[in-house]
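Every protein chain of the complex appears in place save one, which is left out.
Chains: A, B and C, in written order; residue numbering restarts at 1 for each.
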Amino acid sequence: MADAITADTAPARASARPAGSGDLRLRLRQNAGLLGAVALFVLFYGLYNLYHPRGFSTQVLIQNANEILTLSLLAMAQTVPVLLGGLDLSVGAVMTLVNCLASHLVAGSPAQIALGIAACLGAGAAFGFVNGCIVVYGRIQPIIATLASGAIAMGLALFLRPKPGGKIDADLSWAMTNALSDFAETYGLFEDGKAAWFQPVAWIPVPLLVLSAFALLVWVPFRRTLTGRTIYAIGSAEGAAYMSGLPIARAKLAAFTLAGFFAGAGGLFLAIQTSTGNADIPQASTYTLNSIAAVVIGGTSLLGGTGGAIASVVGALVLRAISFNFRIFDVPPLLQPLVEGLVLLAAVSLGALRALRAKNRLELFR
Amino acid sequence: MNALTVQIRPDTKPILIAAGFILVILGVGTIYTLATQGAATLLSPAYLIQQLQTGAFLGLVAAGMMLVILIGHIDLSVAWTLTAAAMTATAVGGPWAIPAGLGVGLAVGLLNGIGVAYLRVPSMIFTLGVNAVLRGLMVAQTGGFAPQTAATDAMRFIGAERVSGVPVALVVWVAVSLAIGVILTRTAFGRSLYAIGNREAAAYLSGIPTRRVTCLAFVLCSLFAALAGVMLAGYSTKAFQGMGDAYVLPAIAAVVIGGTHILGGRGRYMGTVVGVILIVLLNSVLSIMQMPEAGRQVIYGGVIIVMLLVYGRGERATS
Amino acid sequence: PKVVSGPGAEPGCFKPWSGETKHMQWAKKPGPYRIAIVNGFVGNTWRIQMIQTAKAYAEQAGMKEKIKELKVVSTGTDVAAQLGAMEDFINQGYDAIITIAVAPDGFDRVIRLADRNNVVVVPFDNVLDTDKVMQVNEDQLEIGRLSARHILKELGSKREGKVLEVRGLPGNSVDRDRHLGFREVMGKEAAKMQIVEIVGNWDDGTAQKATADALAVHGKFEAVFTQGGSTGTVRAMMDAKHPFVPMAGEAENGYRKLIAKHANDGLKGLSYGQSPGLVAISMKAALSALEGNAMPQLISVPIPVVDYTTLKAGENFWPDLTDNFFAANAFPACGVNISAPEIMGKDAKNTQ
């Protein structure tokens, strides 16, 4: 019998490739969520700048950059566990914990400051690692494990800063929250930032550089390591990942460690920006919830497996850009929370369009 | 042996452990009071009754939350559902107060249900948005219309009164609990919840109306939250902004401590009841011991993790 | 701004905090002015009432013509967003920015920018730990002190037994100061009294539950000092059939109603007010500064306080209005006389 069947069966194979999809179109289709987010951002941020008296100016850019950095870092932090198919409800608390820690450590001689910064980032990563251990070896679901560990982080933060206070090196604060030129000026680099070659880049806000650094020097390479790949694999199908001999435990630990690291970085910058530590419980949960919203708006699936930290940054930008507009347009103050809520609801519901379009309802259950 | 009870037998262990831990809490608290007041006030019926009364509000919220968690979802909008229901009830006032409050619950539940079941937005995030919208509505309403906020007598009655020493709130909680117990074990709806929580696609292809069931679960969740709100307003004689904030995470914690699997599909209602009592007592004892906020947070988180570790580590993705 | 020597404008209204309080003066700017109010958290009655007050005050004759634009935003409990909003308004060229800080620190950068652009920043209610800006507040330490004095007065000669202290939001400077003031006096005059401390978060629900627990365990208290959620505190005592005792608490209308109702049964209450009306005084101060007047760096607003003897229905409390709003809202000395019902009584119009 077999012989009869070896005649050309190409038509059958056609089903393998969805009707005429070039690789580009494939990529686009696979990143539809992100594209939507970018469009939203362009819309909101464009409006904001168009109507802002000093729209598209450096000051405005600097101010915005300062405002988005912490949330963006937390969005990146949230992304990693989400890719795993979990959630990290402790990012806000870890941010706060590190924020309080920084208010003790990041001051004094340059050496001390450098050490303090390292310690803060280390602390964030360490806490994330502990989360990872609870999840991997305790086999407790991430969402609930981090709900609990978040409370613990909050407690520690309150021990460190029963009430707001502390100090961060003033120069550092100023240098980190302004344009590159001010940075150079503060630390007397490049002829106090007057160097000719330096001018073209002098206007760039430092926070944007920091963000890019974390994205391009930490996330992008990590994503291309085996461990990074494994995180996606686990989010997609943990059993299969294990069967394929992937380092499950390592990947999970790495994911939460990285989350802690990014969250810590967020806390550190918050400290630098505000030059204080403040164990503010509502603020912590605000950031946690916003980080989740950012991840979703960025098009990363809460089921894990698809998406990325950069997309989540865009999500964070969208969130911020929404509230920017309240400072321009005259929305009655007591209606602002309502409008904000409605826009958020609409933004996160964009994904629904897919559900409504799906012609085979089984596809909805992925 | 009935297939279902067989299926949930392992879920009984957490309940027993949690119950044991409740005794530990009471023990520790009593030692403290003995040391400071020289009296074991925590064991007095008066104190316990009062804890159950205040526990009833959390109990109702947790009950609804459990239904949603069972199908593998979560409802973060209960905080402002509760508040909105309470504020609407007092604003409407009169005989229609309570129905109005519950009406709010119904509406919110439908909205959540449609968003999650029909639009298939992840519940985590959709309910978050709905919560924000409700908050916005309440702010606008308070600012705009200065609504009446005094609880009606009927609300006072179900929230605060006692009949022959038994708080009405407690009675309501017990009644709701019995109802849910039966629903979960003895009705198609209850079974469908477990089925969906385990594998929605299979449930759907088995001809279970998954979307309607999901919707209904969210409606019930919001309804119970609304009921809790109306009763809470009765208890504190008035409705006020943010009165629900203290209920979301404790409700989730109670459900999970009660042994319900956070990803759905497994769990017994009894566990949620025990979890609620545990959380309420824990908070109360910490408050009595004048534990500083920092300590509270640490203990709170520590308890949850330790409990779950004691329950035994979850199984892996593959056998 | 340059530091000048006092006295400043309208000392009756803009009362310097103390003798040492320095005065500041900004370059005079031509009016009318653009004013922005950057609020933080919005989800409670006090904040809503504050916003309403601000809008009502801006409409009043004498103010209206001085104010070209009043913009109010609420950034939520997110310091980054609040800082961002303030800096944004500086960039937009607003003349004055009035704010309730979400944290007592961390505004150095904004202040620096404000000074560069000659913008007047006025924090009130939750003030900043800095002397670089003009601030408006009531003396929280004093509030704690006078609460203690009231209680001791009402207790007569009794100086032992337990006193319940219901605190506010942990970590908040207002909570801290009131607590310190209270303890200062109690420590001096009634060292023997045992003070039981619980956390009420300035929220009726929390206060009620915490009080109920405390009552269940400690049985009897001689007096109560509650920082907020006062209504909840009293309700808990009534539910527990605890006898009424001398008490000091916030200015919620509901609490004042209860005092009026039960004063004779022993609820010898004092009600001080951290008034949402502070926003009006802050606006007034900002305008005055923009007009080039010398202003005290720290303005102490007289604490509006009433007790069971001075309560008057329709004047400092309103039996037929809701419990939640804050009754103390008028400051005659400053010509700020927006009585609470005036704004909380209004309807949809004033959200527009």
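One rule holds for everything that comes next: a residue touches a chain if its C-beta (ideal position, glycine included) is under 8 Å from a C-beta of that chain, and two chains touch if they have at least 3 such contacts.
In this text, contacts and distances are computed from a predicted model.
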{"item": "Undepicted complex member, UniProt protein name, chosen from \"Dissimilatory sulfite reductase, DsrH-like protein\", \"Nitrogen fixation protein NifU\", \"Phosphoribosylformylglycinamidine synthase subunit PurQ\" or \"Sugar ABC transporter ATP-binding protein\"", "value": "\"Sugar ABC transporter ATP-binding protein\""}
{"item": "Displayed partners of the chain not shown (whole complex)", "value": "A, B"}
{"item": "Option from A:Arg139, A:Lys167 or A:Arg229 whose C-beta touches the chain left out", "value": "A:Arg229"}
{"item": "Identified contact with the non-displayed chain, of B:Phe57, B:Trp80, B:Phe126 or B:Tyr204", "value": "B:Tyr204"}
{"item": "Of A:Leu246, A:Ala284 or A:Val348, the one touching the omitted chain in the full complex", "value": "A:Leu246"}
{"item": "Touching residues on subunit A - with respect to the absent chain", "value": "1-19, 21, 23, 26-27, 30, 221, 224-226, 229, 232-233, 235-237, 239-247, 304-306, 358-362, 366"}
{"item": "Where the missing chain touches subunit B, by residue", "value": "1-4, 6-7, 9, 182, 186-188, 191-192, 194-195, 198-199, 201-209, 211, 265-266, 318-319"}
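In the analysis below, only the chains that are shown with their structure count from here on.
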{"item": "Cα-centroid distance, subunit B relative to subunit C, in whole angstrom", "value": "34"}
{"item": "Multi-chain contact residues (two or more partners), subunit A", "value": "158, 162, 334-337"}
{"item": "Touching two or more other chains - residues of subunit C", "value": "42-43, 48, 51-52, 170-171, 351"}
{"item": "Subunit C residues touching subunit A - in the complex, by the definition given at the top", "value": "37, 39, 41-43, 48, 51-52, 55, 71-81, 83-85, 87-89, 91-93, 102-109, 112, 129, 170-173, 176, 351-352"}
{"item": "Touching residues on subunit A, where the partner in the complex is subunit C", "value": "52-54, 57, 59-60, 63-64, 66-67, 69-71, 158, 161-166, 170, 173-174, 177, 270, 273-276, 278-280, 282-283, 286-287, 320, 323-324, 326-328, 330, 332-337"}
{"item": "Contacting residues of subunit B [partner subunit C, same complex]", "value": "33, 37, 41-42, 44, 46-47, 50, 54, 135, 138-140, 142-150, 160, 232, 235-238, 240-243, 246, 284, 287-288, 290, 292-293"}
